[in-house]
Structures are given as structure tokens and as C-alpha cells.
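Each remark here refers to the structure printed beneath this line.
One protein chain omitted, others in place.
Chain nomenclature is as follows: A, B and C, assigned in order of appearance, with residue numbering initiated at 1 for each chain independently.
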Amino acid sequence: MSRAAAARVRRRRTLPVALAMLVAGGVVAALVREQFVLQVLTYVFIFAIYAQSWNIAAHSGQFSLGHATFLGLGAYASVLLAGRLGLPAAVAMFVGPLLPALAGLAIARLCLRLREWYFGMVTFGFTAIVQVLVVEPFGGLTNRWDGLDAAPLWAGGRAIETIAILNYLTALALMVGSYLLAARLMNSKSGLALAAIHDNEVVAAVSGVNVRTHRLMAMTLSGYVAGVAGALNSHTLTRHISPGIFGIEDSIWPLLYTIAGGLRIPEGPILGTLVVRVFWEWALRALGGFESLVVIGLALAVIVTTFPQGLYVLAARAAGWAGPRLARRAR
Amino acid sequence: MSLLRCEAVAKSFGGLQALAGVQFEVGAGEIVGLIGPNGAGKSTLVNTITGVHRPEHGSITFDGHEVTRLAPERITRLGVARTFQIPQPFHTLSVLENVMVGVAFGARGASLERAAREAAELLEFVGLADKAHHEPQALTIIELRRLELARALGSGARLLLLDEIHAGLTPKELEEARELLQRLRARGVTILMVEHLMQIIMAVCERIVVLEFGRKIAEGTPAEVAADPEVIRAYLGTRRAGGARAAGA
Amino acid sequence: MGLDAASLLQVLVWGLVVGSIYVLLATGLTLIFGVMKLVNFAHGELMMWGAFLTILIAQSTGVNPYVAMIGSTAAVGLLGVAIERLGFRPLRGTAKINEIFLSIALILVLQNALARFFVPYFRENAQIRTPYATEYFSLGLVNLRYDFVILLAVAWAITFGLWFVLFHTAPGRDVRATSQNRAAALLMGIDVRRIDMLCFGIGSALAALAGSLYGVVNPFSPYAGTIPAIKAFAVIILGGLGSVPGAVLGGLLYGVVESFGTFFLGGSWRDAIAFVLLIVVLMVRPQGIFREGA
Partner (left out) sequence: MRMSYTARCAGAWVVAGAIAGILVPGSASAQTVRLGLITSITGPAAGTGADQQRAATLAVEELNAAGGVTVGGAKRKVELVIGDDQTSREGAVSGVTRLIVEDKVNVVFGGLGSAFGMAALPLIQERGIPYIPTPSTPLFTRTKDMGPDPTKSMVFHYQATGLMYGAGTADFIAEGLRPVFAPGKPIRVAWLYQDSPFGAEYVRGYTDRIKEKNLPLETVATERFKVGETDYRAQLTKIKALAPQVLVPMGFRGETVAMVQQAVLDVGIDPKKVAIGPVCACVDDPLYYKDLGKIGSHTTILSVYSTYATPKNPAFARWPDFRASFQKRYGVLPGVLGVSAYDAVHIAARAIERAGSLDSQRVIAALAALPVDKYVMPIRSGKTLFDPKYREVDFYLIAQQFFWDEKLKELRPRVVWPHDVADAKYVHP
């Protein structure tokens, strides 16, 4: 009995889920001709990557309220590399995020003794500070509040529809990549350490877990992934960045999407971003104005009060997939 | 030969001197009891030995290694493990995974697969095999203590610090616990146990260290300690004063 | 560059005025945190509802805005009770982060519901006009408008009143007991759920009062509460979560540092400088100023 149970722990199927997402995303791309839907889904994929990065940090108990720091630094670094050094956007997109990775490391190092609200507030504070740094001392480089235009990932010469599809597929592929990364991490030995740290740092430490290294690792990785999302977003969808990216809103999205989908579950951020964003766009369209935002807020409140474990657990329960482990994770 | 040696260990919180020059040794294979009234500094001592607190003065050596300023995980990997007065399981992990953390990151540093296997064996050892996939919330307080014990053992402990794992047990449960201690000893584990229950201390421990206000006031066999006038005074004295000064756990 | 005593004193006064508003906001937050261990990020939206209701009551009945504040404060207090009952209570025992999620949802609801009524009346901004808006007296080097004096008096009277209730009355003792150990308070027969509701209501009412006072000295809009409320969180973290003296000291410190930061470094630094302070303090005392180490 116990040995069989032990064997079951490792069996989390991530590759099939990744394949399924690719297939489903491809099918949608092949069938849907509506440009706007593709655009919304591209946004969903990019922000699912961003939410996943937040999810990675959250898995280690580091609930950041200032993840826009990493999103924004990734975007700025990549756009500057592409703009000033002439690096291809496809390369800059992966080199630039080394900056937010470094920022993640530095912030995690400074915040080692902080947790919960203390950690959240300090990470939030860093976003405000980084914004001023970008505007003031580095204003010459960043063009201050005017912002910078971002080089397109898929260069002109192609039809707009083709570029839209390419952007969509790039975002899809990277989202699946970030999913695999997060899923593999959470199921790995390090993932177990991060979960232990999430639950109780002191007990984790006296069980032999190097809390410091793992916390730093999680935030560095999270910073990098968030940076890639920021870079991808600016080279595909917005094509322009400004210090406004270091605002409150962009720090809230990953938290909102991840919790709605399922906290500390690799599928959570993806499902959450998809459902919340699509509902959001629909509500804005169907109702318009302030009323739509009130309805969205109420819907989110209902989601969290009725399914505090998130939509993934709800869906998995409905489909009969959820073991006790899943329910525990989301708590 | 001594496995653990504490020399002049001092630790204070704000103005409160929780430990004031504590000195004692634990030999390999021994079961040593650590007793004292509330606020005597027992839990602080356990925290200091395991690296959760850093002492201001003094030195702690384990198995010849100086561990005074080591990080908790380094001390654990050398072979020191502990349980907590109030069980603190990893509440989002299953019972099995709780133990796996110890096996995977403790002295043995096992791979996940091996950790799962060994953790399952340890759960069998402490009698929780059938709860392996439960969540810790579903466990009783006694089961939680056993879970803590399994996690601590999993980290490859040669020295086990047990912080009041017997409080609130029925006589029958106490008997089971005592039997478990004997089996632990049979595995070659050295034990330093903080305990309020004199009954079990007297029955199990070979040697007893008594703390009061952060100082060691007595040390010796159960019989010697029980007869020590200082100890009697300390115990009767604090009963009246009540346990107002609890050191942080 | 303007380093004369009059300017510095004047900047200090601005810092204390802003700081007093932070104190009111932070006291409410810390009261809620104390008993429920949760942070309502929609505190700033309750604040703006307070300001809006004050202006609405004052305009429709013609009473002095300072009298209208009683009505708006009570109304938002009741709204807070409803939010606790319907929103936060069902979340007890789930992940802490869910409470942040809920408060973000509440921000969306409260902010946009307010904007829905506010914008047709006032468009972007409104300001609460008191009969004393142009009256001021000179204190040697600095000028002080009557409204500032009233603001300081009300803010500090309320803060001390709250401190008195907490430390010298039976309900206050129940609140403190719940704050220190919820389980023990429950065993002692304290109805902790009622304490939750009470504290959330009072905290929300304090936010409304802070908002009304803010609206007298600054223009406000449905969106103007978010930043002050976040700073109020920073304040209670700076002071130590759950600590009322911490909220008071932290609030004043924040206001003053912000004011001088703006004066010396320029307006771009206003928000950031306060967070620099927070980070520096937490590096030295990770638990905040007024909280014992864990």
C-alpha cells in the first residue's frame, strides 16, 4: 500500500497537457478567422506567462505585489537592446530579461527576512522606486515619460494577418514552454523544497532545506519569466513601452489571473487568464462603461468566495481528476 | 564520547536573558532529559542548538563540528533533527511529502524517488502508513507528533531533539510513545528531550539537565535530580508564580 | 534654494497634515488587521466613498460639510460591515492571498460604482467646500487655513478616542484580546465574529472620515484613494502590523518624509521616497518599528 502510494507522488502528467494546449491552440488558430479573437488570445498567452512567473514565486511563499518591476524591466531591457544595439527582437527578448532576473535576485536577497505582507509591500515599493529610476536617472536612455517604440518581433513585409498569427503562435509556444518549466519545477525536488518553504520556513530549514538559496532561485527564475512576458508583450502587442508599465495595474494582473485559475498549480495561471480575460472583454463589450467593470468586480468576488481554490480545481473536480493533492496545493 | 557539547551558551531577547551560560554534554546513544519550569529557556536552547536562533556567546559542537553559527539546514545535514512543541506540519503537502522533505534535504539528500520510498518506510515505522496521502489537517495531535518525528528521522538524525512530544497523552498513548522511544534508541539515535512529564523523563532518561531562568541548576541521573534541593525549590517556586515568561518557540 | 526656516517649517506642516490623514487610514487598517489578520486593499475606495457621500449630503441638505461627515462616516461603516459579512467572512481559513484577490475585486466594484454616480456630477474631480475655505491665520512663519486646523483636531481627537476605547473600555479589551489570540478569546466567551464585524465597520468608517478630510484639502476622484491607501499599508507595515502606536508614528513619519522628499528631490520622487523609507526600516527591523520579533 504505502509503496504504491509513494510511487503515485511522482506521476504528474505535464507533457500530455502541454501537447494538448499546443494542439488546442493550433486548432483555434486554424479555425478562428476573427482578428480580434486572435489578438485577445495572444494577450491571454502573454499574460499567462506573466501570471505563471508570479505563480512560481508564490509557490515558494513569496507573494509579490510588485511583479510589474520584472515585467517592465524585461520590456525595457529588451526594447533597448533591440533599439539601441540593433539586436534582433527574437534575441533581445531572451537576453533582456536577464535584467529582471538580476532584479529578482537582488530583491529576494534584500527581502530574505521578510514574509507575507512585509514581503508584498516591499516588492510593491520597489516598483514605485524602479519607475522613478527609469524616469529620472535613466531618463536619457528611456526617453522619460514619452516611452520607447518597440521593434516588432515579426518584421514587416508580411501581411498583417500573417504577423498576427505568428505573434499568436509565438506567444502560445512560449506559454506552453513556461508551463512546462513551472510544472517541471513544481514536481521536482526543488519544487518540494519551495512548497515546504511556502508552508513553514523554520521547519523547512530544520528539515535541511536551504531556504535562502531556494527563495533566491525562485525569484530569479520568476523575474526572468516575467521579463520574457514583458518583452514579448512589447514586441508583439503594444509595440510601445512607457514608465506606466510600473503601475499598480500590471502588478495586479498576475495575482488576479493566478488565483482565479488556481494558485500554485501550473495550469492555474493559464486557465485563470483565459477565463478572466475573455469574460472581461465580453463584459466590456456587452455592457460597456463603469457598469461593466462593476459586474466584472462582482464576478471576481463571487469566484473567490465560492471557489477559493480556483477554477482549475473546480474544473478538475467536475471532471473527476482532482486528487487530494490538488486541493491541498490550492489552499 | 560526547556527541553534542554546549559551552557557555547565552541568548537574550530584548532585555530578557533566555539563556545565560548553559553548559552540558550529550553522549552518543544517550537519552537525556531537559527539564525546567515554564520560561526556563528549554525551547530557546533547542532553537539555539538547531540554528534557528544564534547565540550571543558560547559555542555548540556536534560530533566534533563547530555548529554555533551554522545555518539551520547545515546543522540538520550534519545529523541534528528536531520536533516542535506545537506540531508544525507543511500544511499544503501530504503526510508522505512532509516526510519526504526531510529525507530529500536532510543528511541523506536523497532523490525524490528514493525519498518517497524511504518516507513511506518511516511512516510505517511511526505507524502512519495508512495516512500517507492524507493531508496533515486530517491528523490528530498525536499523529501530527509522530509525523514530526518521522520527518525528523527522515533527515538522517543522529541526534534528535524532541520538544514536549508527550504532553496531553493518555496512559495508553504514553505507553506506546515510550515503546516508540525505545525503538528509536534501537536505531542508534541519540535523544535530547524537553519534557514536562516527570513520569516519562524518570522512566526513559539516563541523565537529566535542569534549567531555570536560562541557567543550568542541576544535572545528573533521574534519582539525583529528583533529590536535588535546588530543583525542588525551582519547581515548587514557579508553580505559584505561574508561567508568565514564556520564551519564544 | 529656499532653505529658509519658514519654508522648512511650512513643508513640515504639509507633511503633518498629509501624515494625519495617513494616520486615520492606517489606524483603521491596523485595527482590522489586528483582529482578522487581513488587509483590505479596497480601503482607499471606501475612503473616496466617504468623501463623495459627504459632498452629496452637504450639497443636498445644505448642512456644514463637517456635520455631513457624520452621516457619510456612518454609512461607509455600515458598508464595511456588509463587506465583512458577505465577502471576507466566507474566505476565513483559505489562502491569505485570496483576501487580496477579494479586495482587488472590491476595488473594481467600489471604484466604478462610485465613478458611475460621481462622473455625471463632478466629471474628473470634486472638492468639498467648507464655509472656512478662505479663512486662515498666521502663526509667525507659517500660514494655516482653518480647515487644516480642523483636520488636525478631528484626526487626532478620533485617534486618541480610539486609543482610549481600546485600552480603557470593556469592548476595547475584547478587541485587544481577539487581536492577541483569537482562539483564546473565543474560549473566553468573546464573540469574535461580532468583533470582526465591529472592527471592520469602524475601520471602514475611519477610512470614510479620512477621505472626507482629504476631500476638504485636496481635490478627489473615485480613483484618488488607491495610492493613499497603499501608502497606509506601507505605514502599518512600517509601524508593525496590528500596532496602533506604530500606525500613528508611521503615518506621521511617512507624511513628513514624503513632503520633504518632494521639496528637496522634486515631485517625481513623492511616491518612491516613502517606499525607500519603508525598505530601509524593514532591512533593519523586519517586523516593523513597534512589533516584537517573532
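One rule holds in what follows: contacts are C-beta pairs under 8 Å (C-beta built on N, C-alpha and C of every residue); 3 or more make two chains touch, one makes a residue touch a chain.
Just so we're clear, the structure is a prediction, and the values are computed from it rather than from any experiment.
Of the chains displayed, those contacted by the omitted chain across the entire assembly are A, C. Note on the undisplayed chain: of the listed residues A:54, A:119, A:290 or A:307, the one touching it is A:290. By the touch rule set out above, subunit A reaches the unshown chain at residues 13, 16-17, 19-21, 23-25, 27-28, 32, 34-37, 39-41, 43-44, 135, 144-147, 149-150, 160, 163, 237-240, 242, 244-245, 249, 271, 274-275, 278-279, 281-282, 284-285, 288-290, 292-293, 315, 319. The chain not shown here touches subunit C at positions 1-2, 4, 6-7, 10-11, 14, 18, 112, 115, 119, 122-125, 127, 133-134, 136, 143, 145, 148, 217-224, 227, 259-260, 262-263, 266-268, 270-271.
The working rule: only the chains that are shown with their structure count from here on.
The chain with its C-alpha centre at the largest distance from the centre of subunit B is C.
Of all chains present, the one whose mean CA position sits nearest the global mean of protein CA atoms is A. For this pair, subunit A with subunit C, the centres built from the Cα atoms lie 32 Å apart.
Averaged C-alpha coordinates give centres for subunit B and subunit C that are 46 Å from one another. Rounded to whole angstrom units, the spacing between the C-alpha centres of subunit A and subunit B is 41. Residues of subunit B in contact with two or more other chains: none. The residues of subunit C never reach two or more other chains; the list is empty. Those residues of subunit B that touch subunit A in the shared complex are 50-52, 71-73, 75-77, 81-82, 84, 88-94, 96-97, 100-102, 104-107, 109, 111-113, 115-117, 119-121, 123-124, 129-130, 132-135, 151-152, 154-155. By the touch criterion stated above, subunit A contacts subunit C in their complex at residues 58, 63, 65, 110, 113-114, 116-118, 120-122, 124-126, 128-129, 131-132, 135-136, 248, 252, 255-256, 259-260, 263, 289-291, 293-294, 296-298, 300-301, 304-306, 308-309, 330-331. If you check the complex, the residues on subunit C that touch subunit A are 39, 86-87, 90-91, 94-98, 100-102, 104-113, 115-116, 119, 226, 230, 233-234, 237, 241, 268-269, 271-272, 275-276, 278-279, 282-283, 286-288.
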